[in-house]
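Left out: one protein chain. Kept in place: all the others.
Up next, chain A:
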Amino acid sequence: MSAALSDIVVRAEGLVKSFKGFRAVDGLDLTIERGMIYGFLGPNGCGKTTAMRMLTGLLTPTEGTVEVLGLSVPKDAETLKYKIGYMTQSFSLYGDLTVRENLDFMATIYGLSGKRRKSRIGEVMERYELTDLANRFAGKMSGGQRQRLALATAVLHEPQLLFLDEPTSAVDPESRRHFWEQLFDLVEAGTSIVVTTHFMDEAERCHKIAIMEAGKKRADGRPKDLMNGMGANVIEIEAPNLRAIRHDLLGSDGILAAAQLGARLRVLVKQEIADPEAFLRANPALHPATVIEKVRPSLEDVFVTTTGEGRQ
């Protein structure tokens, strides 16, 4: 992918946001290219929502510069609002209005009128399966239905860039899968998407991700590259006394993390250790007959290694 200027939709340099001395976002640099889904992955309170709000002009950065779709933010935020769509974390449409009334309202607010408004509302209702729900009150719909309505209103004015703040936190796995398919349809049609999430499987679907922790970007790139370039080996141990082994391993030096997955223990061993399997076998808690296997790293492993503190 070439990095010509027009292909960059978001460029941020040295972005800082302080709230009364607390640095919610601390020196963030970002370059997001056109035509991809870019994910912010991180735990709650890592600053991903704050970062997104600065990109859309809702928050003024304490330091740093932001340029979105060639416009300087927050100076040109009002012009930008015609070109971007935004889906908030919690449902923010009107519960006491029907689906059609909500769509009508938002279409007019975005300046769509006459035939264009009518045809766009028809299109999104069709595409997001809202036609049968047209006269339902938004407040009386299920999580999945509300999410479809929220996405439909966010894309009504055909934005070039879509911001989604934890879009799937209130929906079931089935709706979630479906939702991501719809996002890829949008990307195919030329939309770029920025999404925040704390789900690993969701992050894995993104073209590129940034892993965030405590307001800082710990790593970024394609999920696959991140997994391959991880500074640790992943070993799985199958044994009966896993809790004891885990306790033992966490104390030793070369181990970054150990987490139990059912009958197996997933251990992250530092890259410096040349033969991780032999390193683990040397541990006295391990029975000689224990099954030890080197496995492919997952995004969760990347997350654990990059966020440093070796969380479990």
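Couple of notes before you dig in:
Keep in mind that, in the parts below, a residue touches a chain if its C-beta (ideal position, glycine included) is under 8 Å from a C-beta of that chain, and two chains touch if they have at least 3 such contacts; residues count from 1.
One rule holds in what follows: contacts and distances are computed from a predicted model.
The protein name that UniProt records for the chain not on display, among "Thiosulfohydrolase SoxB", "Hydrolase", "Transport permease protein" or "Lactate utilization protein B", is "Transport permease protein". The chain not shown here is touched by just one of A:32, A:46 or A:59, and that residue is A:59. The omitted chain makes contact with just one of the residues A:14, A:70 or A:95: A:95.
Take chain A: the residues that touch the chain left off the picture are 53, 56-60, 74, 77-78, 81-82, 84, 86, 88, 90-97, 101, 104-106, 108-111, 113.
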